[in-house]
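Missing here: one protein chain of the complex. Every other protein chain is in place.
Up next is chain A:
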Amino acid sequence: MSDAVTIILQDRKTGQRRNLSIKVNKEVNIAELAKNVERLTQIPSDELEVVFCGKKLSKSTVMKDLSLTPATQLMFLRSNNNSKLSTKAPIEQRLQTDSSILGSFYVWCKTCDGVKRGKLRVYCQNCSSTSVLVKSEPQNWIDVLKSKRIPVTCEDCCLPDLFAEFKFKCLTCNDLAAALTHVRGNWQLEECCVCDGKEKIVFDLGCNHISCQDCFKDYLLSTLDNFNFINKPPYGFTISCPYPGCNRVVQDVHHFHLMGQSSYSDYQRKATERLIAIDDEGVTCPNVSCGQSFFWEPYDDDGRSQCPDCFYTFCRKCTEKDCVCQSDDDLTRTTIDATTRRCPNCNVATERNGGCSHIHCTSCGLDWCFKCVTEWKEECQWDHWF
């Protein structure tokens, strides 16, 4: 099948720039495409280099592997001296580099509402042009997810000290999508650690313990039921690898989209409420018909806050409209102080109304000993049960 390819031809010899549209079969490779351009422009094809996604493509790359859409532009560069642009890198190595843009990773696509294969695209961070060449290859996820890691030269704005901006797109619908760093192909067809199934696309939090999509989704949903997510800064409320004893956690909340839209919103709301409760500057409106969570301004503070949603004004300490902090019979506070001990990590008041001394804090997740009021230790495990 034949498709139109949009080409920007940048001729450094003449300083000219022109746009071409060429119809080519998707099965052809870059060398054949260059021959086509030669026929149209009379520029010898061995003086041309094809740049896409920030790098020079090898002659053997096949067009269909680039996952081009009608809107994508390929840049042809002609150097300003007669020597060929091509580097002396061995063919094998250059083939390998090309594979990194061919979509071996997965994204969460909002449009398709699912986990999809993704493709990586490179832009100039200054002018958003696609006519860029990277000066070094991204080596890992951080290189493409954080900005200002990979320097580029841009044929459009030509400014010094430019950096690449990477974007992920869904291979199915071509819309922008979020990279899922914990999803990968199951090349060796290993078994899911939950159901022993052998699925092609699996979750792996970087520990090589894999679980299939269905199991990971059920795992997330059952964790949401009782909100057993654990607070792990800087990732926020997250979930650990389902493999027993493994402490790796999901590092990016985009993976939680797998639960479906309404459960994801539910997760966001509950996680926000809990973060607000832990934060010294976070407060939840005590008005029973409101319950909005917000941050109070630390400056110019008289101990009272007004809810930005329902405008209820209250004392943050006693949560009463008319402050009772100063009154002598503050029974609530005395009772709380007398009947609870505070979590040694997050300071939340904790009451033990039965059971053993092993406290698992539902606020921050710390396991601590109600006897020592320190983290739960081997000694507590044997001697401090009751």
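By definition in this document, a contact is a pair of C-beta atoms (placed from the backbone, for glycine too) under 8 Å apart; a residue touches a chain by one contact, two chains touch by 3 or more; residues count from 1.
The rule is short, and it goes like this: contacts and distances are computed from a predicted model.
Colleague: Unshown chain, UniProt name, "Dolichol phosphate-mannose biosynthesis regulatory protein", "Trafficking protein particle complex subunit", "N-terminal E2 ubiquitin-conjugating enzyme" or "Dynactin subunit 5"?
Modeller: "N-terminal E2 ubiquitin-conjugating enzyme"
Colleague: Among the options A:C173, A:C356 or A:V373, which residue touches the chain absent from this view?
Modeller: Within the whole complex, the residue contacting the unshown chain is A:C356.
Colleague: Among the options A:A4, A:L40, A:C173 or A:C195, which residue touches the chain absent from this view?
Modeller: From the options A:A4, A:L40, A:C173 or A:C195, the contact with the absent chain belongs to A:C195.
Colleague: Write the list of chain A residues that the hidden chain touches.
Modeller: 193-196, 209, 211, 214-215, 218-219, 221-222, 228, 240, 242-244, 336, 340, 348-356, 358-363, 385-386
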